[in-house]
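The complex appears here minus one protein chain, its other protein chains still in place.
Moving on to chain A:
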Amino acid sequence: MSKKKKHFSLLLTTLLTVSLALSACGGDSKNNAGGEAASGGNKAAESTEKPVELIWYTIGPPQKDMDKVLTEVNKYTLEKINATLDIKMLDFGDYTQKMQVMAASGEPMDILFTSSWAFDYVQNARKGAFLQLDDLLKNQGKGIVDTIDPAFLEGSKVDGHNYAIPANKELPAQEVFRFNKELLDKYKLDLTSVKTMADLEPLLKTIKENEPGVTPYAMVKDFMPIMPFDYVIEKMPMAVYMDTKDYKVINILETPEIKEALKTVRKFYQAGYISPEVATTSSVDDLYKAGKWFTDRASTQPMADNLWSVSYGYPVVSTPASQPYIYNWSVMGSMQAISANSEYPEKAMEFLNLLNTDPVLRNMIDSGIEGVHYEKISDNMIKNLPDAKNYDMPTFSLGNIMINYLNEGDPENKWEEFKKFNDAGINAPLLGFNFDTSKVTNEIAAVQNVKEEFWAPLMTGSVDSEEYLTKANEKLKAAGLDKIIAEAQSQIDAWKAANNK
């Protein structure tokens, strides 16, 4: 390439870059202007106000009939709050990563799903991804405050402020052992004595000896035995004891409780009750589909046995494995936030308010169009039509579930049971405390890597726990776990003092 050509290509490059940068800026300023005009319009008379379109990103597989349902939904919302919706679905596996990129790059959006397990609520609230909602809740969101269990709004505050609207649903998390009832009946096994994991042994033994094709304990790599801890960060080794008085943060891998629990898991693994490949198994859906499992553990909600039985096509029963505790992560299990860059925050809150209080809208977004996706069999009970498979939204993610229609076969008092379940919940010690990781991000990255290396093999009993616990603790220390624990302790102490715990 000659020198001149080089000059020329440089010129071309510069020109292109500049024009690109300009067009990007141009786009921005236009959007801003639109935003101002719209918020200015709010003050004008309602009748002359131009309807706004709210962009809503939420979790779940994209739905075939989304456009059809949206047309109906928009007719309704236009009349009620003078706004229309554009719902964009991102599938469960993609949601966190895609939203991280979209939020970081300033993609236009108004409402978005967030939770403790997908697009982490606390972290992103601190990074500034969401709008602070305290005032909006007071003005446009009164209905929400009146309707949902106050524990949700209280428990989901970050540094004293609300950044998202939690779905009104089950508040505590309770673990149960589930059983494939067909096998239970076949061998006349008794559940009354099953209280802990160790109690399962005689049952598992029977199944192992008599049912060669069945995996006695269906387990995935995320498994953790039930232990009496409340974690500072979920699935990281820093925690306090459930019955703590002094809120001392400990490394759970150094406690006698974990040694005891892992002994049981290891025994099960060696006896062949668990798949030898459990440490790399991320899903056992195939076992559920084929009914080739005997027991496992899951978190429950009222009437969950019915739900599971319907979804698997054979009876499933369960028995409690833990107390119903209200954790930070269970309170933040499903929330809708307003994006920091939303052009119409007031409208977005008006919509969320309607979604959480208006059964017509809530059910339309949840179940689709009457006569197409479902039919009513009584005032508040519906039955799915064949087309329901084209519009099958994850109910829990969309807001207040207690104004939903009942499904065929649900007991009349379903939502009463939910309320009872919520009232029975016991507050976990760290409920309301949110760890600010910004001072220890380097240590967390390093500890995370060590944790990933040892966690699954240890928790699933795939390796000898004595040997690996020692190794893991050495590496965790080297990676800076003590510094994280010290930081967590000082934050917890300050929080404790401020809240008179």
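What we mean here is this: contacts are C-beta pairs under 8 Å (C-beta built on N, C-alpha and C of every residue); 3 or more make two chains touch, one makes a residue touch a chain; residues count from 1.
FYI, contacts and distances are computed from a predicted model.
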item: Which of "ABC transporter permease subunit", "Cytochrome c oxidase subunit 4B", "NitT/TauT family transport system ATP-binding protein" or "Molybdopterin dehydrogenase" matches, in UniProt, the chain that is not displayed; value: "ABC transporter permease subunit"
item: Residue of A:78, A:424, A:478 or A:494 touching the missing chain in the full complex; value: A:478
item: Residue in contact with the excluded chain [from A:180, A:275 or A:367]; value: A:275
item: Candidates A:162, A:180 or A:437 - the one touching the absent chain; value: A:437
item: Which of A:94, A:452, A:466 or A:482 contacts the chain that the document leaves out; value: A:452
item: Where the unshown chain meets chain A, residue by residue; value: 4-5, 7-9, 11-13, 16-17, 20, 24-25, 28, 32, 96, 100, 103-106, 120, 123-124, 127-129, 131, 233, 236, 275-277, 279-280, 340-342, 437-438, 441-446, 448-450, 452-457, 462-463, 475, 478-480
